[in-house]
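Supplied in structure tokens, the structure appears directly below.
Removed from the display is one protein chain of the complex; every other protein chain stays in position.
Up next, subunit A:
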Amino acid sequence: MTITCGAIKKEGVLSVRKRIVKKLHHLIRNYACKTAGKNICPDDMDWVQQTTVEKYDLERIPIEADLAANIKRLKGIYGVCPDFIIRQFEIGGGITKAAVIFLEGMVERVLLSENLLKPLMIHYRPLKPVQGSFLEQILRVVLPVDVVRKCVNLHDVIDHVMEGSVVLLVDGEPRGLALEAAGFKTRAPEEPITEAVVRGAREGFTEALHINITLLRRRLKTPNLVLERMVLGRISHTQVVVGYVRGLAAPELVAEVRERLQRIDIDGILESNYLEEMLRDHPLSFFPQAITTERPDRVAANLLEGRVAILTENTPHALILPGEFVAHMQSPEDFYHHFVLGVFIRLLRWSAFAVSLLLPSIYVAVTTFHQEMIPTRLLLSIVAAREGVPFPAVVEALLMEIAFEILREAGVRLPRTVGQAVSIVGALVIGEAAVMAGVVSPLMVIVVALTGISSFLSPSFDLAISIRILRFTMMILAGLLGLFGVAAGVLAILIHLAGMRSFGVPYLAGLTPFYSDDWKDVFIRAPIWMMRRRPAELSKSNRKRQAPGLKPEPPDRRPQGGRS
């Protein structure tokens, strides 16, 4: 009896919820109808002065056969924008009227005049009457342009013009042609400043999406490199490309990325961090959940592991998903030098990670709570150095760390010309003078400097940021509870990390659960011929990376095919 009651009650709750959802849907639809029903008169474009022009408004305005009417509407929409150009001309010396529409600065001008205007205006010969419209004929015979798209309504026209195409409208034709002639100024690929390498490619992504795609294509020459285009941002109309290698990236992962991207409905996307913050599994966590990089080789390497990359227009920073913790400790350069160096650098990097998180707090804890740990002679010099310092160690550490952060932030924003002066003053004032004045102890300066330098060893700037912030929490914990506080803080971070996932992959994948193959690429970097498998959590179905037994050997020691 009680069970049925419960069931009915549950049913009731569900139906109420359903009704509310229905009501909401109804309201939304009504709202859409209202905006759609606004008085759009295509011939009198005054309405565009009062309201924003939406996609669905434009889609309802078809291209008319009358060229003048089309031009009037377009002029109405663009108003007096100086870069919006409509060039009217006559095809073949008076056969018919036509116009090209483009944005100045977005198109290659030479291409426009040589491949479009010249054939139509000067070299045009009347065509034999064959089937198909006039537009199709000139497309087939006259225009030497490679990529051409059809436009049927004003939205198509404007969309293509905005992308840098030239739209050709011909009088008497209720359609237009969008001819691709994009040619805006872009930066050439150069070495990324934040990810410089000693050995390895010196190319980095630029702000232009098509260049970035090319950089990627050149590294993975396979039809299985799938690039899916999306346009996000209501106003910015930013192109976003999702890239992955078919057969390596798990289909569920790709579907999840696609779905989360499609959910994004925002006015503008100016940098890939807009996407990252919208895509995260744990939006409030300090820790980065996607790898950001400017290096195409890093993207290619990660695609080969079965990850998904997101390239965003107008930023050189690509996102790589999922970005679990271990991936942030790997640098592409680990693989470009001898593996022994790779091993060494990896170990160094992990220790630097620990130092940059823990050194100030351990210093505070040891000097405040656990003096017995310090060897006597060192203790004596610490005591001597701290003699005149008026603050407890934790305040001293916090002061110095904050001073360091100020210097660091100033260093980023400073104009180059005064940079040197400020850094000298900063270093002298913070280091030398503060010690001389007895505000801080010299040992503290060493600790802070070492911590600061260590934090630059992290190949991921995002991870370094989270460590920078957590360092202060750890110092306060150390000041309160000594090494116990430090241990508690580390454990809290560990539990937090263990509870996180990045696109279905546990954030600590690679560390735990234990897979011996994965460990070849965590604390060490095994020789390339040993890395036979892809990360276990990423590529579940296709894990084999290379043929077995690739370890190179001189010919007389090879087990088979030896000459002896």
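What we mean here is this: a contact is a pair of C-beta atoms (placed from the backbone, for glycine too) under 8 Å apart; a residue touches a chain by one contact, two chains touch by 3 or more; residues count from 1.
Heads up, the rule we're going with is that contacts and distances are computed from a predicted model.
J.: Leaving aside the chains you can see, what is the UniProt protein name of the one that's missing? Options: "Spore germination protein KB", "Polyamine aminopropyltransferase", "Branched-chain amino acid ABC transporter permease" or "Imidazole glycerol phosphate synthase subunit HisH".
T.: "Spore germination protein KB"
J.: So one chain is hidden, and I want to know which residue out of A:483, A:505 or A:538 touches that hidden chain in the complete assembly.
T.: Of all options in A:483, A:505 or A:538, contact with the hidden chain holds for A:483.
J.: If I consider the whole complex, including the chain that's not displayed, which of A:467, A:508 or A:538 touches that chain?
T.: Looking across A:467, A:508 or A:538, the contact with the absent chain belongs to A:508.
J.: Please pick, from A:69, A:196 or A:491, the residue that touches the omitted chain in the full complex.
T.: Residue touching the chain left out of view: A:491.
J.: Just checking the interface: what residues of subunit A touch the absent partner chain?
T.: Interface with the chain not displayed, on the subunit A side: 366, 369-370, 372-373, 375, 378, 481-488, 490-492, 494-496, 498-499, 506, 508, 511-514.
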